[in-house]
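What follows is one structure encoded as structure tokens, with my remarks underneath.
Here the complex is missing a single protein chain, while all its other protein chains stay put.
Now for chain A:
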Amino acid sequence: MGFTIAEKILGRTTGEPPVRAGENHAVRPDRMIAYDFPGYTDVMFRQMREDFGITELEDPSRYVVFIDHMLTKDDEREAQVHQVTRDWCEFYGIELHEAQGIGHQLTAELGLATPGDFLVHFDGHISGVGAFNALGWGIRKDLIEAWVSGQVYVDIPATTRFDLVGEFPEGVDSRDLVHTIIELVGADGCAHQVMEFGGPGARSMAVDHRQGLCGMAMFTGAVSAIFEPDDVSTAYARDVARHAFDPVYPDDDAVYAARHTIDLSTLVPRVVRPGSARVANTSTVAEMTGTPITRAFIGSCASGRIEDLRAAALVLDGQTVSPSVELNVVPTSKKVFAQAEEEGILDVLRNAGATIAMSSCDFCFGYQQPLQPDENCISTGVLNITGRMGSPDANIFMGSPYTVAASAITGTISGATK
């Protein structure tokens, strides 16, 4: 019997392929990525030096660190956190990117996630690199195992295959798709597995939409998500790659835990109610229409890319954000910011009343302009648990950039009308 994409990629990393789902192996990531965050990177750097006596890395090129959180208050605490990171990265010769945008996006832009690569991070949203046929796995504090030993033990995951057909209707995108999938399979429908996407519908999706979809894999319980390579993703990778790469396809007779076909043309806009992304909280926009909102946010590692900003501009062109709503837009990286500026997208959004903020993670986790008690926010962020974006007494709804933009105009949850 054949192998899935995940089995093939992980098999390469053991030095003794093949590997099968269910086996436990030490796997050697191509890259071991982190963003600086108190209690994580600062502690891990200190542990490497003091507990393990590591003063020199065997292969520094496998380590990458981003400074993408806590950039917007310009205070002493921020400065201290980042100085610690700069010092350690200089000490070890680790590649560091500061204030260039959200690391999960920069990983793609910098050619760190090319087809067939295996990447680990402590943050699970690294799964977004699956758009490029790279396997990204959020291993939490086990990142220290990878940093110290160069490898990490994992259970080789089973795979659920999603065959996508059709194309998104107007006003529908990957956020609607991911929440449709959660409703289809459940909040643990792909638990401990990898989601594998292919088919003509997958090939019709823009790279940005693939990133947004893969980045949300954890909400089905999946450890990662990955697309079959095609001309679109391979062309992107070829433009940014630092090395030769080898795309990975599944075998025709690969063994899957489950297989689903989804027709993208049948999807409708979705909104997730506050609390979590679980099935019971997933609604259609039609069911939630009229719910008042005070805040709207387009950004995060699952959105805020050029396709997302184009969608928002399509809805907001010539319109005005409701006076009762604050709409904040965060392009995912400086590169995306510049492209959106060049295309005139940001002017459209500004003219409608949106505020454009610097590319960072800070809105998504409630660091920048946190929600106040009793506020209702509609967001393209990754998480709507209580307290995620500020006060535990505020409510976070999640939807696509089309839906967030349309809702910002009316001041209530609304579907896009054009």
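As a convention for this text, a residue touches a chain if its C-beta (ideal position, glycine included) is under 8 Å from a C-beta of that chain, and two chains touch if they have at least 3 such contacts; residues count from 1.
In this text, contacts and distances are computed from a predicted model.
K.L.:
Pick from "Paraquat-inducible protein A", "sn-glycerol-3-phosphate transport system permease protein UgpA", "Acyl-CoA dehydrogenase" or "Alpha-IPM isomerase" the UniProt protein name of the chain that isn't shown here.
P.N.:
Hidden chain, UniProt protein name: "Alpha-IPM isomerase".
K.L.:
Which candidate, A:L10, A:C89, A:L106 or A:I144, sits in contact with the chain we can't see?
P.N.:
Looking across A:L10, A:C89, A:L106 or A:I144, the contact with the absent chain belongs to A:I144.
K.L.:
Out of A:A191, A:V240, A:V255 or A:M358, point to the residue that touches the absent chain in the complete complex.
P.N.:
A:A191
K.L.:
Looking at A:G199, A:G221, A:G353 or A:G411, which residue reaches the missing chain?
P.N.:
A:G221
K.L.:
Pick out which of A:T14, A:S276 or A:Q369 touches the chain that's been left out of the picture.
P.N.:
A:S276
K.L.:
Which residues does chain A use to touch the chain missing from this display?
P.N.:
Residues 24, 47, 51-53, 124, 138-142, 144-145, 148-149, 153, 155, 187-188, 191-192, 218, 221-223, 276, 278, 383, 385-388, 392 of chain A touch the chain absent from view.
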